[in-house]
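With one protein chain held back, the other chains of the complex are shown just where they sit.
Up next, chain A:
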Amino acid sequence: MAERVADPIIRLRGVTKTYGEGATAFQALKGVDLDITGGDFVAVMGPSGSGKSTTMNILGCLDVPTDGEFMFKDVHIETLDRDQRALVRRKYLGFVFQGFNLLSRTSALENVELPLLYRGEDKKTRHDMGMAALEKVGLDKWWDHTPAELSGGQQQRVAIARAIVTNPDVLLADEPTGNLDSERSVEIMKLLTQLNQESGITVLMVTHEPDMAAFANTIVHFKDGLVERIETGMRARVDA
C-alpha cells in the first residue's frame, strides 16, 4: 500500500488519440499528461466532447492511444497486444459503464461471477466471492434477479459488484450515475467512496455533476482533448 501512494499507478505522457483517417480524421486527445496516485479517488470533468471517455477507455485498456506513453504499474501498456491487454483488464482493472452493460437474462450473481469464470476460479470460490461482492453493494438478497427485474440503481450496483469482484487495483467508471436520479446517484457515490476508503481501490470516475465530483479527492478538468487543470487534496479540505 505504501508503495502505491508513493509512485503514480498510472502515468500518461503525450497521449493522443485520433479517430478516423484522412479528411475525416479527428484528434480527440491532443497530448494528455496525467499522473494518478494509487488509492486516490479521482473525478474527471469537462465539457462534452473534451475527451473524457476516450481517456477512460485508454486507461481501461479497452482502446489504445494513437501515440504517447501509457504506464500502468511501470508497464508500457501501449506496447501490449490485444490479449495481453485483456489479461491486464482481467487482473487489475474493473470498469463501470453509464449503460450498465450487464448480460441480459442472467442473474445478478452470475453476472458478478463472470470475471471470476474467465480467471478460472472454481465454482465455490466464484459463488463466495460473487456473494461477497453483492453484499458490498447491498444486493446479496437480490442475487437471483435478472437485470430486467432490477431498477437502474440496482443494475449499476450489480455492475460495480462485477467490477470489484476480482479485487482490482483500479476501478474506472464512465458517468456511472448518468442514467440515475440524484438519490440513486448519491447512493452510488457513497458506495464508490466506501470502496475507495475501505478496500483501497483507486477510483477514476467521469461525471458532469459537481455534486458527484465533490465526493472525489482529486478533480481532473479536461478541455479540447487536453488536461486543463487539476484540483487535488479536496478530501483533506472537506475533512478539515
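As a working rule, contacts are C-beta pairs under 8 Å (C-beta built on N, C-alpha and C of every residue); 3 or more make two chains touch, one makes a residue touch a chain; residues count from 1.
Just so we're on the same page, contacts and distances are computed from a predicted model.
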Original post:
Between "3-ketoacyl-CoA thiolase", "ABC transporter permease", "Anti-ECFsigma factor, ChrR" or "Spermidine/putrescine import ATP-binding protein PotA", which matches the UniProt record of the unshown chain?
Top reply: "ABC transporter permease"
Original post:
In the full complex, which of A:D63, A:D140 or A:E231 touches the chain missing from this view?
Top reply: A:D63
Original post:
Which of these touches the unseen chain: A:T16, A:T37 or A:T106?
Top reply: A:T106
**OP:** For chain A, enumerate the residues touching the unshown chain of the complex.
**Re:** 57, 60, 62-64, 82-83, 86-87, 89-91, 93, 95, 97, 101-103, 105-106, 110, 114-115, 117-120, 162-163, 166
